[in-house]
Each structure stands twice: as structure tokens, then as C-alpha cells.
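Taken from a larger complex, these chains appear in their original positions, while the remainder are omitted.
When the chains are written out, they are named A and B in that same order, and each has its own residue count from 1.
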Amino acid sequence: MATGTSTPSGPEASRPGHFLLTGEGWPYLLVPLIPVAVVLELLHAAPTWVFLASALGVIPTAALMGRATEELSARSGPGIGGFLNVTFGNAPELIIALFALGAGLHEVVKASLVGSILGNILLVLGVSMLAGGLRRDRQDFEPRAASAQALLLLLATVALIMPAIFELVQGPGLPGPRDQAVSFPADVVSLSIGVALVLLLSYAAALVFSLKTHAHLFNPAHDEGDHGGEPWTVRRSVVMLAIAGVAVGVMSEILVGSITEASEAIGLSPFFVGVIVVAIVGNAAEHWVAVYFALRNKIDLSINIAVGSAAQIALFVAPVLVLASFVVGPFPMALVFNGFEIGAIFLAVFIAQEVTQRGDSSWFEGLQLLAVYAVLALTFFFV
Amino acid sequence: MATGTSTPSGPEASRPGHFLLTGEGWPYLLVPLIPVAVVLELLHAAPTWVFLASALGVIPTAALMGRATEELSARSGPGIGGFLNVTFGNAPELIIALFALGAGLHEVVKASLVGSILGNILLVLGVSMLAGGLRRDRQDFEPRAASAQALLLLLATVALIMPAIFELVQGPGLPGPRDQAVSFPADVVSLSIGVALVLLLSYAAALVFSLKTHAHLFNPAHDEGDHGGEPWTVRRSVVMLAIAGVAVGVMSEILVGSITEASEAIGLSPFFVGVIVVAIVGNAAEHWVAVYFALRNKIDLSINIAVGSAAQIALFVAPVLVLASFVVGPFPMALVFNGFEIGAIFLAVFIAQEVTQRGDSSWFEGLQLLAVYAVLALTFFFV
């Protein structure tokens, strides 16, 4: 669903000195880590340092990409704007995953997809509801919009579980969390392609729903003032998008290249790094924006960002990666997740469903989402 | 739950020439396939043709049975009328299943039960919500009635899952989707009987709820004009019911006799044929009626038909078949489903629960239900 992520800036954005401390500005404090990561990589420094620098270096490139996408879509009307948001909204995650796919790290790809979904509906939504509800009795939102997006996640859950059931009943079983890549039989690969196409079609339908037939549900109090600052020209937006794209690509290649060795050095499994660390890094910019809106009592927008972004990962990024795996990497990637991923996704989506059903939230719902995230992260830690 | 399936007819029904093209009339276009099926069977024609002719031949016999049941129950007051609806409402499915039970095809029986539930809550409800919502922002329904029926499905899900958990933990495991019939140990059979009795009692309670104590929830805008046409006499209704019963029986016997060979010839597994093809055929008449009401903005009735019919299969037809299997067929049928069936039922009921919880629907909910059905059908296709 098109997460109309209007980056928060407000009047402060016009005062340049403070920009780096605003909601929009803080990620750029991490810009120096981009050259640091490149230098460390070229010097063949210890993988842990390369990993850390490139992980932090991803954050400003992702933020720039988000800003450029948004400026561009603001100039191009809801239709094309929505399409741009879709294409570039989760571009950093997609680029990281494509590099991992190329390196044959199928299980890291799937772990980061799952981690991104979990991070959005548990961590981002949890912090948003917690922070936004702290000094309020309740925050209300349009349940129809939230439920429609949560329903997409349910469909995605079915799509992620059925191939696994297929493998459990008919095939050699699920991949292990310590595998690097598993080559599945042809029928599971065919099933994965079919499921990927259904997901992409549903996603297209979701765009029609949220941008056209039911757009009014998704813009309950669309406050144009939020965009703030001076708008970018189309030219500037395109240039920035290109720069951001290249930078995300470079950081992602370095990040992915260091995951295996770095996780060994730190003593964490590549699975944990993929599902928790990479996911937090890849979504850092959105995290902040969602919390920013929650604090300003626009929990509708926070939910739209968190749940919408999770849906985008599940229904757009995941199937695109399945299709891309026929061209990129050693062999096609089947949509078969491991036991931890299936359990975690199912339970998280279940909870997202309950939390978005009734149309109001409090700090307590937020805290519960975070507690669930903590339990999942703990479990992954011991893998 | 008594699905008060008032067949749609309207003023057109009085003009005989158009009857075959009305909502009520179209199934009778398939009447010629009844004798065709009989002739092909007697000539020992290719199983594929026998299967196709008898599958299409079931549709008009099921439609006639539905009409006769309804006319009879309209004459006999809500109490006995409800009872008649219960007994004959899903009679075609019951008759097909009894023949399959007699042929020892336990796994086909269970697949067609599951397929009927999935078909109703995903396909029928999906098409209804999609078609009904196409030119409307939303369609509202009474959430209390819908939730009560969806709750029945949840109970059914528990009843279908627990014996499987029993087998997984204590017994030799679940049946495979390619098995024909599995003879389970005595304790699972006893457990199945106990569960079947609980389901039947719950179903009786559901009738009291929907026909007596909370009948007002289920007839929100009961429009008598819908029945249209001239009412049948009791005599005519009984005669028609008897004719339909015999015809359904004949078609079912031919259909069941050809399933195994036909599915081999077409290249589909008997599991796929049972869970998708037979289920669509057996519910074709209800499908049309539900969509008809949705188009006329009576989504309440569509939900009543779709979810109520699924509940009827799970809480009435399934336990009756378990009990009948002590008399019909080689050995008792345990209520142990295979991994695909359990996963599919659970996920479908979960989604039905979410979709019926809040009291409004749009085309998007309908499309999501269809996408889930597509993912399930795809998975079953590769079995």
C-alpha cells in the first residue's frame, strides 16, 4: 500500500543550523560513515567494523532516497506519485536483498524480509503507539484503512505458510536457520512463482483501493503543512534519487559482503543479524517518521507507514525477489521460510490484526507489541 | 445455521421464456447433461467425459433440491422450516459424500468437506463482496449475526485440529493427500465420535439462536417479495424434493465412480479434484444466489448463505458422515485431516473471522478472499 510517508520537518527545517537535529535531519549525521565504510572495505579491515560502518551508512542513504521519492511524487499527482512511492518506498531493502541474492545468501534474504515485516508491525508500530499514547487516554484511527492493510498481511501470511506446508507434507522439509541457501524441487519453485504473481496482483489491487476508490480513508487529515521546508524541483529530486540509489547500492554491497564474517566475529548467527540487525537498519528512517507522527497524534499516518510498509515488503518486495532470483544468483529462490520465520510472522500478523481492528490504541498496545518483539528477538538470539 | 436461502427470482420469473436466464433459472440449462451422464456411464465411456457430464449434471439437481426445500419450509413455519433447511440444505454435498464413503474414499470425503468450507468462505464470500462492492464505497451488515456464524467455524476448526494434534503427538501421523483411506486406531475413532457429538449439539444450539432467540439478527430486511413467482403447493414441493433426491443420488454415484480414473486422465490428483472441483460443483447453486443478493446490496444475506453454509458443512454434514461411516463403507472414518486441509481451513477461518468482525465490507475484502483462495488452489494443484 502506498505509504504516503511525508517526512516530518516543520518550521524548524527552515533554520539550517537545527536541521540535523530535526525529525528529517538526524539521519544525515551518519553521512560520514559512508566514506568510512568504503575505506574500511578497501583496506580489508576487520569485518565487524566494516559491517558496523556500512550498517550505519545505509541509514542516511535510505533517508535521502525516501525524501527524494516523496518530493518527486508530490510533484506528480496521486497516480504516478503512488507508483513512485511503491517502486522506491522500500528500495533500500530491495537493493540490500538483491545483493544478498547475488551472493547466494537466500536464507539471509528471507530472514531480512521477515525481519522487515516484524520490525514494522511490532517495533515501529509498537514504539509509535507507546510514544503517542504516553500522555493520552487513547489515539483514534480509521479502522477501515488499518484493517484493509492488515488484511493484506493476512494474505501474505497464507502465501508464506502454504509453500512451507507443502514442503513439510510432501518435500524434504523446511530450511534450517543456519543454512545459506537451499535448492528446492521444481514443483515448489513453480508454486513460489504462482504465489508471487498472486501477491503482485493483490498489491496492484491494494494500490487501486488506497489511491483511487477509497483514497478518502487513507487521508483522514492530510495536513499539507507537514511537508514543510521548500519543495524540491523535479530535477533536484531525480538527481538526489540517483545519488541515493548509487549510495544505497554501494553500502548494501559492503554490508552484505561482511554479514557472514562479521556475525561470526560478534558471536551472532547470520540469521539473527539478518532478521533483527539488518531489518532495523533498513527501516531506520521510516521508524523515526512513524514515531514523529504518533507524537503529533496522527497515529493514522504511523499505522499507514508501519503496516503499509510491512505489506509492501510482503506483497511487492518478496515476490519481486522470487522472480529476480531466476536472473540473479546461483539458482531460483523458493518462497519456503524456516520454522522460526513462519511462527514469528504468523504470530506478529495475528497481533497486528487484533491491534488494528477496533480503531483506538493506547500506550499499552504499543508496549505489548514491543514485548512480543522482545520475545521473538530473544528466541532468534539463541538460534 | 439455517441459511434462509430465498432463491432470487423477481418479476421475471413469471415470464416463462426468460426463466432459464434468471438467477433461479440458469442451472436448469444443464438438465440435458443428466441423461448424457447416465448414457455415458452405461456405455463405459472415457472417465473424463463421465466425470464432466455428471459434475455439470449435479448442478441442476442441487438447484431443484434447494428450491423444493425452500418452498416446503416456507409452508411450514420457521421451526419445521428451519429443520427442513438444515436437513436438505446441504443434501447434495451429503449425498455425494455418502457415495464416496461407500466406495471407501475417506480422503476424498474429507477433501470435499474441506473444499466446501473453503469454497463458501473464500470463493462465494469473496465473489459476493467483490461484486457487491464494485460500485459502492461499502456494504454494511449486522456484525453480531456474522460473528456468531464465524464463531461456529472457529469451534469447527478446533474440532478439526485437535484430533490431528492427537495423531501427531501420539499416533502414527496424519494421512497423506494421496492416501485413499486410512484406518486409525480405536482411540482416535472414539475421539472423533465424541467430537462429532459436540459439533452436532452446537449446531442444534445455533439453530435455536438463529431461528428462535435471536432470529431478528438474521432477518435484517427480510424482503418477502424476493420469493416471487407463484408458490409451490406442499404436494408439488414433496414430489420435486423426491425427484431431486433421486437425481442427485444418481449423479453423485456416477460422479464418485469416475473421480479416481478421471483425475488420473486429466493429470490432476484426486485430492485436487475433491477439494476444488467437486466443491465448486456441489455449491454452484448457492454461489449464484449469494452473489445475486450482494449485487442487490443485501450482503447480509450473502454472508448468511456463505458462512452459514460453511458452518453447516462443518457442524452438521461432517459429524453425520463420521457417524454414518460406522454403517457405510469399509471401516469408520476418523476426523483426522491432512496437513494441507488443516492449514487451509485454519487460515481461511481466521480470515473469515477478521472480515466479518467489523460490520462493513468493500470490493477489496472480496478480492483478498479470492487471492487467498487462489493461493490455496495453487498449492493443492502441485500436490
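Quick notes
To be clear about the criterion, contacts are C-beta pairs under 8 Å (C-beta built on N, C-alpha and C of every residue); 3 or more make two chains touch, one makes a residue touch a chain.
Computed from a predicted structure; not experimentally measured.
Depicted are 2 of the identical subunits; the complete assembly encoded in this structure file consists of 3 such copies.
Methods note: only the chains that are shown with their structure count from here on.
Residues of chain B touching chain A in their complex: 137-138, 174, 176-177, 338-340, 343-344, 347, 350-351, 354-355, 357-358, 360, 362-365, 367-368, 371-372, 374-376, 378-379, 382-383.
Per the touch definition, chain A reaches chain B in the complex via residues 143-144, 147-148, 150-152, 154-155, 157-159, 161-163, 165-166, 168-170, 187-188, 190-191, 194-195, 198-199, 201-202, 205-206, 209, 213-214, 350, 353, 357.
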